[in-house]
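The complex is shown incomplete by one protein chain, all other protein chains being positioned as in the whole.
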Amino acid sequence: MLRSVGLNAPEELFDTIPADILLRDLLNTPPALSEPELIARFESLAAKNSAAHRPNFLGAGAYSHYQPTIVDSLISRSEFFTAYTPYQPEISQGTLQAIFEFQTLVCQLTGMDVANASMYDGSTSVAEAVLMAERVTRRRKVVVSGALHPEYLHVAETYVAHAGIVLVRAGFDERSGTTNFDELGDLDDATAAIIVQSPNFFGCVEDLQTLAERAHKVGALLVVCVTESISLGLLREPGAAGADIVVAEGQSFGVPLSYGGPYLGLFATREKYARQLPGRLVGVAADKEGRRGFVLTLATREQHIRREKATSNICTNEGLIALMATIYLETLGRRGLQEVAMQCAQKAAYAARRIAGIEGFSLPYAATPRFNEFVVRAPVAADELLRRLSSEHNITGGLALSRYFPERTNDILVCVTETNPRSEIDALVEGLAELTK
Amino acid sequence: MANIPDDLHYSKDHEWVRVEGDIGTVGITDHAQNQLGDIVYVELPRVGDSLEAGGVFGQVESVKAANDLYSPVSGEVTEANETLNDDPEQVNKDPYGAAWMLRLRLKDAGEVDKLMNAAEYEDYTKKITE
Partner (left out) sequence: MTTKATPHITQNEALIFERSQTGRKGYLLPALDVDETPIDELLPAEFRRTDDLEGVPEVSEVDVVRHFTRISTWNYNIDLGMYPLGSCTMKYNSRLNERVARIKGFANLHPLASEEDSQGALQLLYELQQHLSEITGLAAVSLQPAAGAHGEMTGVMIIRAFLDARDGVGEGDQPRRHVMLIPDSAHGTNPASAHLSGFTVKTVRSTPEGQTDLDALRELCAAGDVAGLMLTNPNTVGLFERNIREICQIVHDAGGLVYMDGANMNALVGWARPGDMGVDVIHLNLHKTFSTPHGGGGPGSGPCCCTKELEPYLPVPRIVRAAERYKLDFDYPQTIGRVKAFYGNFGMAVRALSYIETHGADGLREATEAAVLNARVIAHGLASDYDKPFDAPPMHEVVFTDKRQARKGVHTLDIAKRLIDYGFHPMTIYFPLIVQGAMLIEPTESVGRQEIQHFIEAMRAIAREAVETPELVTGAPHTTRIGRLDEAAAARKPVLRWRPEEKAAVA
C-alpha cells in the first residue's frame, strides 16, 4: 500500500514532521504483553483491592446495588458499545430510542418535564445546574446547602471560579442534620438558585417543599441534587415538591462502583427551561413516509453550533452508562424499584437500631427522616475503628467523616443497601461492639 | 428572486425596519430567511428593553445554526411578536408581514437615513452572494 501512494518506507509518512521533533527510537513504554500475560497482570493488580472483596457499608456518593445479569450482557452487544454518537439518525435508531426511553424514565422518577441524555456524573451536573440557573434568572448569586456532598461543592466552586458567579454556603443545623437557611438570610432578589441535596450528605431528608417556597418567593430556582437515586423509588419526587432543576447521580441504577467512574449525571428541568438545558437531547421526528423515529434535537444549544455561547461545552457524555441505567430501570420496573428502595430503607433502619443499641454508640440525627444512609457517633476515633474493622473483621464499615470534616473525629457515615444480607449487618454490629468494649 | 419591499429600510445584517410615526417595526428579510433555512425558534427581547442600533436584540435558530439578530435602529421595545413562539415558520413564509419581530419607539428618527433603501439592499445582496 505504501507504494500505491508513492512511498518507499513507513518513515516517509511522517515527512511533514520537522526532523528535530520526529522520534527515532521507541517510546519508553513496556513491550507488548500477550493476552494471558496481560490478564494475569491485571488480575494481580485487582487482587490488591481488598475493599472490593468484602462486605461494604460505604455510600457517600457511590452505592452498592445488585446489577441484573442482563444489564451487562445487553450493553456488551457490539451494536451498543461500539456505536458512535447518533449524529446520523437513520443508522442509530437503537441508540436514539434507548436515550428517549432514558429521558422519559428520568422525568418519571424526578417528577420533571424534560431530561437530557446524561452528564458526566452527579457532581458536574450540580456545577452545570449553577450555570443554568444564572442563564435562566440572569442573577449571579447561588446559595448552597451546607449538607451538599463536599466533593460536589468543590466541583461547583471550581467550575464557577471565573464565571462571575458567587456561591454562598448556607448553614447546617447540627441538631437535625438538615440545611439551615435562616442563619445566613442570604435569599434575596440577587439569588439565582438554592441548591440542596436530599437525602443530604449526612443521610437526612430535607424539607424540599419549604425550600421551594422560600426560593420562589425571591424569584430564585430550587435545584435539588440526589446522590442515591434509588431513593426516588420511595421518596417524594423533587418535581412534586417544587424543584425547578433536578440533578442526580445515576450510578445506583445498575452501574458498577468501578472506583469512582464512569458514572452517570442525570439532569432534568421544567418545560419552560428546556432550551437552557446543557447536554444532548433526543426528540421524536418523522420521515417523509410518516414513520416515527428519534433524532438529536435542539442542537443549537450545544457547542458544535453555538461555540462560545453554548449552554455547556459538553460533547461526549455517558451514553453507555445511561443505557445501563435504562435497562436496569426497565428490568426492575415499577415494582422492582419500589422493592429495592423499600429493602434499602428497611435494612438501614434495622442496622441503625442495632448500632444505636451498642454501648457508647449514638445516632446524632436519629429524629430526622432518612433513607439508607445515617451518621453514627462512636465512642472512639472513627478512622482507627474502621481500619481495625477492615483488618480484623474483614468489613468495610462506612466512611469516617473526618475525611471531609476533620473536627468530626468519631463520626461514621454508614450506608445499607439491598445487597447487605442480615448476616453482614449483624457482623458489622458485632464487630463494632467487640472493638469498642 | 428575493422579495424586497420598497417602503422599508434595510441593514447590512439583513434586518428591515418599517417606520410609522415614531414607531419602528423590525424583522428579517426574505433573503435572510432563505439563507437560514427552516426556522425553528426565535428569541425575542422583552417589552421595555432598550436597544441600540447595531446591538443584538435576539436570536434566530434553524436546525443547524443559530444567528444573532441586530437592531437596525435604537429605541425602547414596545411590543414583541409572541406568535412566533408557536409558529416560527412564519419567518420563512411571511417575513415582512406576520413575522414582524418587534416594535420599538424610535430614539432618533434620523437613524434610518444610515440604512439602505430597497434598491441599495438589492445591490448589496447581489454583491455578497457572488
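Residue numbering begins at 1 within each chain, and the chains themselves are lettered A and B in the order written.
Just so it is clear, contacts are C-beta pairs under 8 Å (C-beta built on N, C-alpha and C of every residue); 3 or more make two chains touch, one makes a residue touch a chain.
These numbers come from a predicted model, not from an experiment.
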item: Among the chains presented, those that the missing one touches; value: A, B
item: Sole contact to the chain not displayed, among A:Glu35, A:Glu174, A:Glu359 or A:Glu407; value: A:Glu35
item: Hidden partner chain, touching residue among A:Thr297, A:Ser362, A:Thr409 or A:Thr436; value: A:Thr297
item: Sites on subunit B contacted by the missing partner chain, in the whole complex; value: 37-41, 61-64, 88-89
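Everything below uses one rule, namely that only the chains that are shown with their structure count from here on.
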item: Rounded Å distance, subunit A centre to subunit B centre (Cα mean); value: 45
item: Subunit B contact footprint on subunit A (complex, rising order); value: 275, 299-300, 305-306, 309
item: Interface residues, subunit B side, partner subunit A - complex; value: 40-41, 61-66
